[in-house]
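Every protein chain but one is kept in place in this view of the complex.
Moving on, here comes chain A:
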Amino acid sequence: MIKIKLYIVSVLFLNSFFLFAQDRLHNDKLFAVEIKATAAKFKEERNFNKAQKFFREKNWDSTLVYSMKQLSLNRNEELKNFCYYFRGTSFKEKKLFKEAKKEFNQVSANFRYAYKVKINLGEIALEQSDFKKALQYFQEIEKLPVSTSYNIYRSNILHNIGLCYLHLEKFDKSEEYLFKGATLQEKEKDTLMLISSYMDIANLYYTQYKDSQAIPYFEKAYHLSKKTNSFNLKKTAALNMAVVEENRKNFPLALMYRKELETWKDSLNDQNKVWAIADLEKKFAVKQKQKEVDVLAAENKVKKAERNGFLISSVLLLILFGTGVYFYRQKIKNNKIILAQKNELDELNATKDKLFSIVSHDLRSSVNALKVSNGKLIENLENKNFAELDVLLHNNSTIANGAYNLLDNLLNWALLQTQQAYFYQESLHLATIVQHVEYNYKPLMLNKNIDFKNEVTGSDYVFADLDSLKIIIRNFLDNAIKFSNENGSILIYSRPASEDFCYLVIEDTGLGMSKATREELLKETILLSKKKNDEIIGTGLGMQLCKSMIHKNGGKLDIESEENSGTKIIIALQKFKNHG
């Protein structure tokens, strides 16, 4: 009998296990809704969201990981409680009862679902055969008002209390609670639970040797079990019937039950195997997936690296290209400047060469003329032809004068170009300066019988450099004489002055010039031009010199001319402000 008893006890364990499973099903549907609501409230807590998601999906390991993360980061009391609850449940499901107990104990007493914690703790105590403690937990929950939501588990709790009393061998109380549970379950039409309840009641009676009361319950449970799909229940029910029949020595029937039991066991095993295989397959698939994921991750990494490399190299190339373009453009620019400078220099060089050749040509002809004239002079002197001497000497003097002027201009030009000359602007009495210059040309004008008049206003003071002003007037006067016919007239006068300028006009009645020539002369070029009339017109150096010097003195040059009737050279000079 003792053996049988022990067996039954083991059956009882099985039963209670099933009860928990059933309990969980109920529990989850309502509880999941609550958890979701909480998660929605704490949207930004990513770890908690993940933890609750895995919890609902019964992925216990992941739940443990994320709840731990959430715990390490979070200070919120409610979320903490949820996390501890998730962890306790996870450990319990993994049969790590000690850890589970620890986690559940950390849930604070004011947690909304504290009763669930207590249920779990009771169940753990039950699993660990600490019936007294389990009883304590369950009784606490039973005392709670009927209205609260734990009500749906009431039958289970009553049943569990019954079980506790049964194990503590307080059969009266056990009977009472088991029946209470059974009636509730009958009302709820929870067949599976009812079967367990019936079997437990039957066991209760059986252990008390009240066989007549026990057997109907065993049979009831057996018949009901036939309608369900649970192999475990079917198996247990069949086993119970087999034990009962064996005890009644009704061996054929017992044998029948045993056989039935075997079939259920097999199917259960099959099912277990199928599950195991499925599990394996799942694991394999997971591994495969993991591999794929790894491969993809590696590929991604490679792609990323490639992309980065490409990006960097393209940026580098762009920079290289940019700098290349910059330097190329710079080079082109430089080249352009250099080319322009080269052209300018070439031009200047050509000018210089031209000037050089013209000047040397002029000098050569002058000196040659002097040589020829001197030869004649000697000849005449030998022949004592004194009448001719005077003419020849005058001729010589004129030639020497011309050559001297040319050389003087050349020197001044050189000094001006190299900026070596002393240049100092001061107040100058214009009329006197004109007089000074005119003084040297008096004999020449007398010779050509030119009527000269200096009508510069005595009150005109200009602000200029003395020597450059003299050079300017000298050149223009020289030109005026050169281009004048015999018996012509030259008039130097000052035009009414403006605010800033004093206008000096050198007017002659000579050849004049065409409009083209006039414009050519006034052009801002440094190019010298040899003109058509070789005989009279020189290098153009004098003109250039004058233009440069007028410019340097801050003045302006203008020409009014008409061919064959005369020229007016108008020089605008800066006024000296304190006078005039």
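Criterion: a residue touches a chain if its C-beta (ideal position, glycine included) is under 8 Å from a C-beta of that chain, and two chains touch if they have at least 3 such contacts; residues count from 1.
The working rule: contacts and distances are computed from a predicted model.
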item	value
Per UniProt, the name of the complex member that is left out, chosen from "DNA-binding response regulator", "Ubiquinone biosynthesis protein UbiU", "Gfo/Idh/MocA family oxidoreductase" or "ABC transporter permease"	"DNA-binding response regulator"
Among A:Phe31, A:Phe231, A:Trp264 or A:Tyr461, residue touching the chain not depicted	A:Tyr461
Contact partner of the left-out chain, one of A:Ala431, A:Ile450 or A:Ile472	A:Ala431
Full-complex contact with the absent chain, from A:Val65, A:Leu144, A:Leu415 or A:Leu444	A:Leu415
Missing-chain contacts mapped onto chain A	415, 420-422, 424, 427, 429, 431-432, 435-436, 439-440, 458-459, 461, 467, 579
